[in-house]
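Shown next, in structure tokens, is the structure this report addresses.
Only a part of the assembly is drawn; its chains keep their places, and the rest are absent.
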Amino acid sequence: MAFRSQLKIRFGDIDRAGIVYYPRFMHYFHVALEEFFASELGIEYHKVVEKHRIGLPTVHLESDFSRPFSYGDKIEVEVRVLKIGQSSITFGYRVFKEGETDPRIVGHNVTVCLNMDSFIKMDIPDWLRQLLERNYVATK
Amino acid sequence: MAFRSQLKIRFGDIDRAGIVYYPRFMHYFHVALEEFFASELGIEYHKVVEKHRIGLPTVHLESDFSRPFSYGDKIEVEVRVLKIGQSSITFGYRVFKEGETDPRIVGHNVTVCLNMDSFIKMDIPDWLRQLLERNYVATK
Amino acid sequence: MAFRSQLKIRFGDIDRAGIVYYPRFMHYFHVALEEFFASELGIEYHKVVEKHRIGLPTVHLESDFSRPFSYGDKIEVEVRVLKIGQSSITFGYRVFKEGETDPRIVGHNVTVCLNMDSFIKMDIPDWLRQLLERNYVATK
């Protein structure tokens, strides 16, 4: 089964409509991605940035939201490697309410490998490619 | 020309890579949308929510990011009505760095009209439809 | 020992100076408070708000920061009940870097019990007072 990060909807995540403010989900995606790196790839994301000097800025994002989340909901954010290109990596995200089998949010972000010192696009280094491939989930 | 909201990249909007944390752009989109309602539709967004009891949750979002933004950048977030359905409204967003002619971010969000008391989808009310149509920009 | 909530400094919590943006700590305090309610008082904070219709807005906050935190740091946010008044509750917070014995942040927030429907100050209800007293830590 794909990796899932357990999170909780917080008091301050709610907007004036009483549901989660949608930009917060993009933050949750990133939090789950950080957990995915630590737990599945075996390297802390901050080391990717600070030691290896590699950034992964998002160049495309796309998400569908079928049902809202409320304060106090416990959620699971699934992270998968959907595609590995020359320099781009596509991460897939699905957000489940705890106990439910259908995701309420399905999305993916395309990120690009960036040399953090020159801010120039770079090929995915071999060590990272190997880690990603090992965690690649073919089926959608 | 389409409506643009002038914003500034703030000290706290930056992530560990030294560029704007991408979820912040989704927040900027919403801030610009609120300004669009007040300035172009002639109704404060909080009145739509609180007086008319209409919510506009995002059901689909999609954005492309071609170049990053840095702290101190002055930006313009353009808001356009791209599509008006039975109950859905698609807002288009483009983010420009002040003085540049090519947008660095191009995206759109599909929102759905929701009765805020029942949380059930509703048709766009006529008064809102008329305001939106008056600001509809046909060309992409 | 007092309750501690384990948290991680996230990629987007960092400001342009490369350290945690200080408003984020006020958010961490609240996250830790929510965990404190669930874990120590035995009631989810969202039930306090939604079922019991009690709010606890902050009327005074005060914090000292002796050393900054960086991306990737694992932190522990300690929560204690410092004072229980007629309608006010003072929560004490201390933030430790994992493995350190001296806190890097020491603060407290005074909150006031509010009837969420009338938005009028109310006495702390007995059931909540009892839960708080059971978790009261006399020494500072």
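All chains are identified by letter, namely A, B and C, in their written order; residue positions are counted from 1 within each chain.
We adopt the following convention: a contact is a pair of C-beta atoms (placed from the backbone, for glycine too) under 8 Å apart; a residue touches a chain by one contact, two chains touch by 3 or more.
The shown structure was predicted, so the numbers you read here are calculated from the model rather than taken from an experiment.
Note on stoichiometry: the full complex in this file contains 4 copies of its one protein sequence, with 3 placed in the shown coordinates.
Going forward, only the chains that are shown with their structure count from here on.
Each step here moves to a touching chain, and the least such steps from chain B to chain C number 1.
Chain centres computed from CA atoms place B at the largest separation from chain C. Taking the mean of each chain's C-alpha atoms, the chain closest to the overall C-alpha centroid is A.
Centre-to-centre separation between chain B and chain C, using Cα means, comes to 34 Å.
Centre-to-centre spacing of chain A and chain C amounts to 28 Å, using the average Cα coordinate of each chain. Look at where the CA atoms of chain A average out and do the same for chain B: the two points lie 23 Å apart.
Residue positions 11-12, 71 of chain C each touch two or more of the other chains. Of all residues in chain C, those touching chain B in their complex are 11-12, 14-18, 21, 23, 71.
Of all residues in chain A, those touching chain B in their complex are 16-17, 19, 21-24, 26-27, 30, 46, 49-50, 55, 57-66, 68, 114, 116, 119.
On chain A, the positions that touch chain C within their shared complex are 8, 10-12, 27, 30-31, 34, 44-47, 49-50, 71-72.
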